[in-house]
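Here's the structure, in structure tokens; my notes come after.
One protein chain omitted, others in place.
Right, subunit A next:
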């Protein structure tokens, strides 16, 4: 800003938006940029490679006599205890894990931000009521509720699956074709409703964080200024207050994604998440940990993918927090 004073009055500096500033700062953060690259590679690999027909081996295809093979040209990461190709299982599993992590986090953060921001901004009785609601929800045992939800949603997801199968199966095709389609869509159609529900239940922490942030920011002078300019409440809240609370939210978000991926593994083992023979990173890691003594690679490769993603998300989160902080200097 120091240059503005010396410039001619006609060349008023064009105000850089928050996002432009953020991007400029983020691009200077090497760890964050490397993380973006790594995440992009993993995401693209998980989304695109399984979609190319015949490129990967069928992750459910067993050939028992080829079990526990070491990595080779035919099986890049070797095969698992039932002779399935580990590489394609990791990529197919990654689709499920990443999708579940993103959807749940998005739902939970959206609800949490809205709830917390309104509660913190309005204050008074509304705030008390909204926060007591959060306290009440906190008291409920999370895992039990999720198991209940799973039971309630099961018939619904069954219909969703059948509907999707019919949508993608040309009429008159064989049962084998229908089964093929079913295997492909099932991990998604059964999981998405459940994890939307989980996201809708796990916004409590976010809402508390956002409320506290909003309360402290709402007392600052620039909010007073905005108010005196006659701006509406919504505009003040979402345009001026919320951007100042982004730091903690983003950190929390990047920590939620791996948390949800792990939770999915817990649920899968209880029979609510991905059903065998489909996989997710959580399941692959659990299976690998069990067979650590006989074939350590079954643990190593899925864990490598999982922890790389986790690290990258954390670095990116740190970078975003610094970059998006409106209080930090312009350069």
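We adopt the following convention: a residue touches a chain if its C-beta (ideal position, glycine included) is under 8 Å from a C-beta of that chain, and two chains touch if they have at least 3 such contacts; residues count from 1.
What we mean here is this: contacts and distances are computed from a predicted model.
J.: Choose one: "Oligopeptide transport system substrate-binding protein", "Ion-translocating oxidoreductase complex subunit B", "Carbohydrate ABC transporter membrane protein 1, CUT1 family" or "Carbon-monoxide dehydrogenase medium subunit". The correct choice is the protein name in UniProt for the chain not shown.
T.: When "Oligopeptide transport system substrate-binding protein", "Ion-translocating oxidoreductase complex subunit B", "Carbohydrate ABC transporter membrane protein 1, CUT1 family" or "Carbon-monoxide dehydrogenase medium subunit" are compared with UniProt, the left-out chain turns out to be "Oligopeptide transport system substrate-binding protein".
J.: Can you work out which residue in A:62, A:133, A:169 or A:215 touches the chain that's missing from view?
T.: A:62
J.: Looking at the whole complex, which of A:18, A:47 or A:82 touches the chain that is not displayed?
T.: Only one listed residue reaches the unshown chain, and that is A:82.
J.: Residues of subunit A in contact with the chain that isn't shown?
T.: Counting over the whole complex, subunit A touches the hidden chain at residues 60-62, 64-65, 67, 81-83, 174-176, 179, 182-183, 269-271, 275-277, 287, 289-295.
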